[in-house]
Each structure stands twice: as C-alpha cells, then as structure tokens.
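Note that one protein chain of the assembly has been removed; the remaining protein chains are unaltered in position.
A, B and C are the chain letters, set down in written order, and residue numbers restart from 1 in every chain.
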Amino acid sequence: MINKIVASCAAAVADIKDGDTVMIGGFGEAGSPIELIHALIDHGASNLTVINNNTGSGRVGLAALIENGQVAKMICSYPRTANSLVFPELYRTGKIELELVPQGTLAERIRAGGAGIPAFYTKTSVGTPLAVGKELRNFDGDDYVMERGLKADFALLKAKQADRYGNLVFNKTARNFAPIMATAATRTLVQSNAIVELGDIDPEHVVTPGIFVNSIIEVAQPQQESTLVKAGVTYP
Amino acid sequence: MINKIVASCAAAVADIKDGDTVMIGGFGEAGSPIELIHALIDHGASNLTVINNNTGSGRVGLAALIENGQVAKMICSYPRTANSLVFPELYRTGKIELELVPQGTLAERIRAGGAGIPAFYTKTSVGTPLAVGKELRNFDGDDYVMERGLKADFALLKAKQADRYGNLVFNKTARNFAPIMATAATRTLVQSNAIVELGDIDPEHVVTPGIFVNSIIEVAQPQQESTLVKAGVTYP
Amino acid sequence: MSSNLINKEPMSKATPAKQQTALSQEKNIGWSREQMAQRCAQDIEDSSYVNLGIGIPEKVAQYVPEGREVIYHTENGLLGMGNAPTEEELDPDLINAGKKPVTAIAGASYFHHGDSFAMIRGNHIDVCVLGAMQVSEKGDLANWSTGAADAIPAVGGAMDLVAGVKTIYIITQHTTKTGAAKILPECTFPLTGKGVVNRIYSDLCVIDVTKKGLVLTELAPNISFDYVQARTGVTLLNAIQ
Partner (left out) sequence: MSSNLINKEPMSKATPAKQQTALSQEKNIGWSREQMAQRCAQDIEDSSYVNLGIGIPEKVAQYVPEGREVIYHTENGLLGMGNAPTEEELDPDLINAGKKPVTAIAGASYFHHGDSFAMIRGNHIDVCVLGAMQVSEKGDLANWSTGAADAIPAVGGAMDLVAGVKTIYIITQHTTKTGAAKILPECTFPLTGKGVVNRIYSDLCVIDVTKKGLVLTELAPNISFDYVQARTGVTLLNAIQ
C-alpha cells in the first residue's frame, strides 16, 4: 500500500545528512515550510547547501537555519530582503558561501534537474558578470549561456492539500518553486495544511503528482513567518 | 478590451500562409482540433510543416490535410497508426518529408521553444540512429545529445473550456501536447467545447494561461475523428 | 505477432514483423504469453510507478500479486491509469499510449506531454515493461525498427522510456517466429537504447543483464538450460542450482 503520510516533521527530516543539498520551497514567507525547517534545526544536520530564492527573514525559518550555522552555501537569486538580518553578516565575514543565480535561471535549472536535462541554454545573464566562466554559444545569431540542471537530496515544501499518494495542490502564489523542487529532489518532504482522501483532489487539478513526493506531514495551523518576525521570535 | 473570441474556424485560420509551420494538438483523436484542421483544408495554405505526434487516421482531420497535398513535411514521433492510410503512401513515394523525433524529445523541444530555450541536452536517443548528426556531449560521465527548441507560426488546439482572455482547461488525456504547443507558436488558435465567463475557471485550475492564446472559437459539438473514420467519411 | 509489439502504438499493416513466416517451433513449450506476464508481475514491487507497453506487457497489471498497490503511468498524460472502461465510462479523451480507452483511479492526475516525459526522462518512473525485437548481451535494446528500407520509421516514446525509466523489463518470445535468436552479441536492428535492459522474461526463462553478462536465473517448467542456450546467440551464465 502507498501511504506517504508521516507522523511528524521530525520523522520526515530524520534522514537528512551533513553535507546534503536541500531545496526549500517558498518565495519569502509564501510557501515557506516553516515547521519542516524548524524540525531540520532540531535535527541539526550541518554543512548543508540550501536552495531557496531568498535567505529568510528575522530569526525564524530559513534565517534561523542559517543563523544556527547549518548552512555552508546558499544558492539563491535574492539574498537581501526587508528583514534579512542573518545572511548579510555571515556573508560579509566569509562564513557562508553564495551562488547567485538569476531567478528565472534558478527556476529553469531546478526544472531541468527534475526533468533529466543536464544542461540548457538561456539568454538570461549574457553579457553580465553572472555569465562569466560559463559557456557562451550562438544559436541563430543570438548569444546564450549554458546553465546546468540542479538537483537536491531533499526538498522541503508546503502545500495546501495532499493525499496519501502525495498528490498536491497549493494556495495561490505560495505555489512558486514547490512543484519544480518536488521533481528535482531525491526525497521530497511536504507539510500540508490538510490531508484529504484519495479522489478529493480532482485529477485535472493536481499540481504536483504524487510520484514526486515521498513524505507528507499534516501541519493544520502552520506558523506565519511574518507574524513571528514582527513579534521578534527567535528559533529555537 | 481583450476579447480573443473569433466567430468561426475559417476566420481563425485565415492568416496561415503557404510555407508556415503549424503545430496541431492531439494524441490520436484525443485533443485533435478537427474543425480547425478542416478550416485549414478549406483555406488551402500549402507547403506546410506540420508538428503532431502522429499523421492522422482515415481520410479526415490531419490525414485529410496531408492527403490534400498541403503538408510538405511532418515532424512527429509515430507516423504509423492503426488507420494510417494517407501518410505511408505519400512517404514511400517521396511526396512528403518526415522528421522522426522521439515522443518525449518532441515534447521537450516544443516546451523549450515556448520557454526561450534554444537547445538542451537529453539522454534520449543516445547511441541510436536518431542521434546521428547531432552533437554528443558528456556530463558527469553520461552521454547526452543536444536537441533544439521547436517553434511554429501557428498552433491549432482543442480545449474543453476557454474564456475571453484565452485561459484554457482541457478534458483528461486530451490535454497532451496542447499546453506546450500553445507556448511555442506565434499565434495559437483554439477551438473550445465551451466559452465561459471570466472567473468561471478557477485561477488555480487554469492549465494554459491566456497569454499563450490568440484566438478562441466555440465548437460546442465537435466531430469525433474515430466516428468519422468508422463511417468512412472523407474530407472535404 | 504480439511478441513483436515493439511499441506503445498500434502497428500498421506494414510492420516488417508481419512479413516473417510464422513457424510453430515452440508451441506448447515454455510459458504462454499470460504466464510470461504473470511471471514478470511477481517482480513489480509494492508502491511502484510503472509504465507498461502494449501487448503482453499490458497484461502484467492484471497479475500483480494482491496487496501490492501499483500506480500506472501512461505517457500521454495520466498517472493512475485504471481498468478498461465500461460502456458508460468510455470517453474518447481518456486513452492510454496505445490509444485504447482507459479509466483513471481515485488519486490519479492528468498533465501535459512536457510534464509527462519530464517524469520519464527525470528517472521518476520505477519500472517500464516493453517488448523487444532484439536484446544484446550488454542490454542494448532494438524494438522500434528493422531498418528495412521501405518501412515507415516510427519510434513513439520507446527511446525516452528506455533512457529515463529506472528499470527496464523486457517480455519477449525467446526466438523469432522463424526460430532465429533475438538475444544476440550485438543487435543488428537499429537500437532503441544502449545498455538499457535490466531483465528479460522470455517464454523459456528469466535472464538478468549484469556486468558479467547475461545470467539465467529461472527456467520455465520442463525447459533445460541447454535448450535455452541453444536458442540464444550469447553464452549464458547459469545461476540455477
């Protein structure tokens, strides 16, 4: 029987190892799997490479994971955000590595990683410092850079609804990176606001088919990052 | 005001020119925009390059377009099908060109064309006759062939529901190539079983966002290819 | 004929396989088609995602041991393919890769061709069961074309499946209808993929493709190793006894 439901976030993240690459869904707080991230802080795996569009805000969620010294390298498009307290300091003091990737290239690299595409060409970043050291190639008169697919050992994601097969739907723009990250990770762990019965999600409406998902954890009332940041909360 | 609704299939296909490349949705009859194809036969544009997974069946729809001598070249994965009467004869007598592409490579080439990716690498076809003449490249110990993105002047598609913005949903496996073809064509023409009001399609359920669609034609009771083939119907 | 169903789509009358003379060398010997499917089905694990070619491979689904939950993928955009439809359920828009009407189970999902083959190419499908024209000692597979000059080449999704799916099982008659070996040092027909086959279920035996060579792991009732070896173009390693 296929049952991807796991009892707790702690159980879900238990297999993450030191040195693993972890994709974390979310664009800012929208779609950020904060309970899973906190479980990863409790778990303690270190020397991680984390892929996320940003670097978190305040001292909870992704920012707390970074502050806790578990992240050796960030791959992201926008490491500065309004409440970015943790990353800038560590970056300036050389305590964390940064691979800066244009947001669309980051998305396409993840999509490629999940789709068995080791490399592709894009116009994005041609003629800019972010293309330096990359293969440049002309197709039909235009220059393109070659970009490599991105994969991860784990993806931590947040969904609105999930069933025991791992089929997922998301809420509005909280969808963002989750569906592509689900395809690019060896193991995809999902906290979902609700777990529903098979068939409750119309097959026409499934956004992430269950094949891409390994573990589902129901977190019915997830914490909201911005609320925690406003309240000055620190994790752990 | 944005109103992509067009009065007839004839009006929709009027701008297709001799020598154009036309993507036609459908996998067999599922998703085949038969009324639009018949309008293209009436229209008469010739020397077309047509991209479809197959070559039609019987003497209606795509097969009729081919039989009518309008297609100079087919790009497809499976030119033989159960009721493939027209293409084999023309191919054997050298009257039509064939570019044979593995089905998944065909899909990815179309997706790439629509996504601004001029080329990508895939393992599919490595070591086979279909990789001959293509660039081979090793990534991380495995060989891949380079494949080029595919674009078209027009895409002819069939949807289940559409609104005046061009948002589309499809019926079951009739979805197949339509969403990617919609992105890869300069002009995307869609026959839809129903035209609905803006907002009737939940934003979470839209499969093809309207930005990819140019013309919508309501064909409430589309003909069914297999029924016509069984009845021995010939078009025109 | 059905042993040559090389592909996910119905074959045309022009298929070269049909032009071969049908012999009956192996009638009533070894496993029947149903039994080959049944034998293969034993190796389909619980909770796996499986793509089945048409013909004999298709039959595997009905023999998967009870208690195992298996999800079937069809590359034309459905994960969670169910049984053939009743008259009432029939929808020409709900078909499999062989273009036959199917149903969708509770927990199914539809997606477009790009996403469907991303699933395949990205190594997400666990098992694909296909037919074969020829298999080589190194696991090369030929199942899409005889290379005959007058044939209409047609490949469908076969090359994508063998390149992308984690485990490739082949169900095939051990020899052609004329008695020629289909398991060979090298395929003489155009390849579908190089080094892609993991296991062969023939009417005579089960063979694993390993780095050391082809290993016979199981024989059909009343079939001897020597009988199989005599009908195989490659020296087999015998893992039985």
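One rule holds in what follows: a contact is a pair of C-beta atoms (placed from the backbone, for glycine too) under 8 Å apart; a residue touches a chain by one contact, two chains touch by 3 or more.
What you are looking at is a predicted structure, and each value in this text was computed from that prediction instead of being measured.
Participant: List the shown chains that the missing chain touches in the full complex.
Facilitator: A, B
Participant: From the list B:5, B:146 or B:206, pick the residue that touches the absent chain.
Facilitator: With B:5, B:146 or B:206 as choices, the missing chain is touched by B:206.
Participant: Could you tell me which of A:107, A:152, A:185 or A:201 touches the chain that is not displayed?
Facilitator: Spelled out, the listed residue whose C-beta touches the missing chain is A:107.
Participant: Need a quick check: the contact residues on subunit A for the chain that isn't drawn.
Facilitator: Answer for subunit A: residues 27-31, 53-54, 77-82, 84, 87-88, 91-92, 98, 100-108, 110-111, 122-130, 170-180, 207, 224, 226 touch the chain left out.
Participant: Using the touch rule from the top, list residues of subunit B that touch the missing partner.
Facilitator: With respect to the unshown chain, the touching residues of subunit B are 1-2, 111, 113-117, 163-165, 167, 183-184, 197-199, 203-204, 206, 209-212.
Everything below uses one rule, namely that only the chains that are shown with their structure count from here on.
Participant: Taking each chain's centre as the mean of its Cα atoms, which chain lies farthest from subunit C?
Facilitator: A
Participant: Please tell me the distance, in whole Å, between the geometric centres of subunit B and subunit C computed from their C-alpha atoms.
Facilitator: Each chain's C-alpha centroid was found; their separation is 28 Å.
Participant: Specify, in ascending order, the residues of subunit B that touch 2 or more different other chains.
Facilitator: Those would be 108, 122-123, 170, 172, 207.
Participant: Where in subunit C do residues touch at least two different other chains?
Facilitator: 78, 104, 110-111, 117-118, 120-121, 164
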